[in-house]
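Starting off with a structure, shown below.
Left out: one protein chain. Kept in place: all the others.
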Amino acid sequence: MQQGPEEKTILQDVPWPDEPAVMAPGQTFGSVTDTIADAVLTRPIGLGWLFGLLVGMTLLGVLMAAVTYLFLVGVGIWGIEVPVAWGFAIINFVWWIGIGHAGTLISAILLLLKQTWRNSINRFAEAMTLFAVACAGMFPLLHMGRPWLAYWMFPYPSSMGVWPQFRSPLVWDVFAVSTYATISAVFWYVGLVPDLATMREKAKHPLTRKMYGILGMGWRGSARHWKNYEALYILLAGIATPLVLSVHTVVSFDFAVAIMPGWHTTIFPPYFVAGAIYSGFAMVLVLAIPIRKYYHLEGMITMRHLQNSAKIMLATGLIVAYGYAFEAFIAFYSGSTYERFMMQNRWLGQYAFLYWMLILCNILIPQVLWFPKVRAKTGWLFCISLVILVGMWLERFVIIVTSLSRDYLPSSWGHYTPTRWDYAVLAGTIGFFSAAMFIFIRIMPSISIFEMRTLLPEAEVKAK
Amino acid sequence: MSHAQLAPPIYGLLAEFDTATDLVNATKAAYAAGYRKMDAYSPFPIEEASEAVGFHKSRVPLIVLVGGILGGASGYGLQYWINCISYPLNIGGKPYQSWPAFIVPTFELTILFAGLCGVFGMFALNGLPMPHHPLFNVDRFSRVTRDKFFLCVEAADPKFDMEDTERFMRSLQPASISEVPH
Partner (left out) sequence: MKKESLVKIEAVCPSKMELAEVQEKLSRAKSGPQYWRSLEELAQSDGFFEMLHREFPRQASVWPEGTSRRDFLKLMSASMALAGLSACVKIPLEPIVPYVRQPSEVVLGNPLFFASAMPFGAYGSPVLVESHEGRPTKIEGNPEHPAGLGGSDVFSQASILDMYDPDRSQIITNVGELRTWSDYVLALEGALNSQKALQGAGLRILSGPTSSPTMGSLMEQVQTAFPQSKWVQWEPVNRDNVRAGSQLAFGQYVETRYNLEKADIILALDGDFLSSGFPGFLYYARQFAARRNPDLKEKMSRFYSIQSTPTNTSGKADHRLPVRASEVEQLARAIAAGLGAGGGGSVPPQYQKFVAAVVKDLQAHKGAAVVIPGDNQPPAVHALAHAMNAALGANGNTVTYTESVQAKPQDQTAALKDLVGEMNAGKVDLLLIVGANPVYDAPADFGFADAMDKVPLRVQHGLYQDETYDHVHWHINGTHYLEQWGDTRAFEGTASIVQPLVAPLYNGKSAYEFIFATVGSPESAGYDIVRRYWQDQVKGDFDTAWRKALNDGYIADTAFPAKTVSSKGGNIPSTNSISPEVMEVIFRRDPMIYDGSKANNGWLQETPKPITNLCWDNAVLISPSQAKKSGLVTGDIVEIDVNGRKVKGPIWPQPGHPDNSITVFLGYGRTKAGRVGTDVGFSGYKIRGSDAPWYAETRIKKVGEGFGFAHPQGFMYIDYSDLPKGTEPLKNRHIIRKATLADFISNPDFAHEGIESPPPEMTLYTNYKYTELKWGMTIDMNSCIGCKTCIVACQAENNIPVVGKEQTMRGRQMQWLRVDVYYEGGTENPNMFYQPVPCQQCENAPCEVVCPVGATVHSTEGLNDMVYNRCVGTRYCSNNCPYKVRRFNFLLFQDFTTPQFKMMRNPEVSVRSRGVMEKCTYCIQRISHGRITAEKENRKVRDGEVITACQQACPAGAIVFGDLNDPNSRVSKIKAQQRNYNLLEDLNTRPRTSYMAIVQNPNPELETSEPS
């Protein structure tokens, strides 16, 4: 957060003369506080917000219906079959988990790298992580044949004396995802506490005061508290960083540990993580661009943030591209007839169209981000981000479906066609996600106020 | 002393400042003046401030370390006990102790325990949650969550004396001074 001049490092993000600043000039502690807090407290509920919430809620309703029917009838309502026994559920799971990653990355890794520009976007990025992980977390449960027995995945002393099978990547998932969800949640909450105190003081209505008061834990900004607080915050960032990397690595193990051609490959962990960050930042932009516009936060979320995010997408996108290339190379270099066939089948087989679509969305189109002009246009950034989100979803589809539908014994090859219920669940989680986001920006400061204060020149202590 | 006996029972004296720099300087002065039971309050973390009030080392890192070790040990221990002692099974020809497979849950539990211990440790060390605190009786103090900086010298400090302390604090040119009633 707050740096004395001697702490400046090359990592530190210093705007070039012609580049936009991290914060618009003319802000004070007070103005920062008010702009952010008033967006929640005093601003009247707008039609746009209502409409957005309505859409989200409607889709959420769809999810409820789909899940009810699913539990009543069984996973047979989906398109899955043998050989393709995993479908949308797992695709969506991986996709959502990936999206979540950007939040932790921004709040933890950028914090460690002293990227002060993160301060204005980390709060809702973390919220995004929470909701994305919540969406992802649903699927392992939903996709089970007997979801009411999901608790068997956890180690608890059962009367049968049986335990989870710890060699299974699915058990690893249980540990990784639940840990990830917990840590992200506390990280987010700890970050919120000082701002909740602010809200407590600013809130007019006694009830809201009480609410914020309780959540704020009676924070009073004591120097001692700040010291412990800072120590913890940096440590949380420190452990969240390997955690976030481990989570998508573990998710990639779901495939890498299996023996299916196209799954059993060591390149998966790095390029899954890169892909996760890739899609995560895309989602950040998809959220940030409208929010800053709608709530007039251009002063806090400046073009600089958007451009830096774009650069990160460009970088991670290239790592992903490398992943694809290396996957193909190894397939042929391995000398395994199954791997070679798998690759050829991706290029020419029944799902070839989707493969080339994903190459287009994930590799070709995003290259326009090389041009500063493009990075300077929010409209462009928004559209490209959407394209990338689609592309990353397709990537998981291609990995899961093409490998399973054309595996070892030609006699058992099959074809996967999703049903309307598959689409319903996907749409439903998107609804859940957006509804949650809409509610969040109305009840919590969507930018970290106290961290923004530290960005002001007055924040620096001129020791005498 | 007579003054002390006359002095009304209060929590302490609260001086308000406009900038972080003033706060830090004032705090340092107070510390130099021999005051110990005092604390600086600010709308955002100021490392110099905690240094100035003489709070140099946080115990949070230690707690996190202990939590992490605990988590890791219990993580691997659980898996070893289950697979090698409680219910050994031949799973696809893999040995009972498939340590490479056990690494992942071990790692995750390390993180989980470390994180949670840290968070609860921090709140415990800070004595939070504390819904009420005497400082909240001072209306101006509410701005500590916005844009003002405060220094509170507590009555419990042995060197505290109503007039002396007040006089001393005025010498720091605060924006205002107020008594903090219990």
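Here the chain labels run A and B in written order, and each chain numbers its own residues starting at 1.
Quick note on the criterion: a residue touches a chain if its C-beta (ideal position, glycine included) is under 8 Å from a C-beta of that chain, and two chains touch if they have at least 3 such contacts.
Since the structure is predicted, the reported quantities are computational estimates derived from the model, not experimental observations.
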Residue touching the undisplayed chain, where the options are A:Leu50, A:Ala65 or A:Val162: A:Val162
Contacting the left-out chain in the complete assembly, out of A:Met57, A:Val257, A:Ile363 or A:Ala427: A:Val257
Sole contact to the chain not displayed, among A:Leu110, A:Met153 or A:Val251: A:Met153
Chain not shown, touching residues in subunit B: 89-95
Subunit A, residues in touch with the chain not shown (by the definition above): 73-77, 79-86, 143-146, 149-150, 152-153, 162-165, 167-171, 174, 254, 257-260, 337-338, 340-341, 344-345, 348-349, 404, 407-415
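FYI, only the chains that are shown with their structure count from here on.
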In the complex with subunit A, residue positions of subunit B that touch it: 19-21, 24-25, 27, 39-50, 52-53, 55, 58-61, 64, 68, 78-79, 82-83, 86-87, 89, 91-92, 94, 98, 101-102, 104-105, 107-109, 111-112, 114-116, 118-119, 121-123, 125-126, 128-133, 135-136, 141-147
Contact set on subunit A toward subunit B in their complex: 1-2, 28-30, 33, 155, 161-163, 165-167, 171-172, 175-176, 178-179, 182-183, 186-187, 190, 194, 197-198, 200-202, 213-214, 217-232, 235-236, 239-240, 242-243, 246, 250, 253, 450-451, 453-454, 458-464
